[in-house]
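Only one protein chain is missing; all other protein chains are in place.
And now, chain A:
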Amino acid sequence: MAKLYVKAVAPPDMNRNTEWFMYPGVWTTYILIIFFGWLAVLSVSGCSPGMAWTVVNLSHFLVTYHSFHWMKGTPFGEDQGIYNALTWWEQMDNGQQLTSNRKFLTVVPIVLYLIASHTTDYRHPWLLLNTLALMVLVVAKFPNMHKVRIFGINADK
């Protein structure tokens, strides 16, 4: 197969924790991980496809909520802790709202929700769980929620 090459230009972002998201290939990897996760759940558990999509949706919610909206700071010490009060979502694109990366990351949980609720025929209780997951994720990604900590949850001491 002919090798497809892409050009990688260093983006002028000083934050090494979020700069990797601006290189080519990230969106495809994200979507492929979700798809292969669905296949893995189906092959391991042998449940219905709708159930597998629900499982994928809920685990996607847990993983992305934890890594984007709960973990604060950066996993290395070289930046002397200037991002220690910001979650990964707030550090993305240097705090600029409504960039294409952010729009993509908002659309993915919505599409996952639509697939999961459609393939489970909108049955209870999966619909409730899926909807709750989607609500939490989408509200967390609103531009107005930048640096907001509800009831002081996850705020600094």
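Convention: contacts are C-beta pairs under 8 Å (C-beta built on N, C-alpha and C of every residue); 3 or more make two chains touch, one makes a residue touch a chain; residues count from 1.
Assume contacts and distances are computed from a predicted model.
One chain of the complex is hidden; its UniProt record names it "serine C-palmitoyltransferase", one of "Alkylglycerone-phosphate synthase", "serine C-palmitoyltransferase", "Adaptor related protein complex 3 subunit mu 1" or "GPI-anchor transamidase".
Across the entire complex, the residue among A:4, A:44, A:98 or A:153 in touch with the chain not shown is A:4.
If you put the missing chain back, the residues of chain A touching it would be 3-14, 16, 19-20, 23-26, 28-29, 32-33, 71-78, 80-81, 84.
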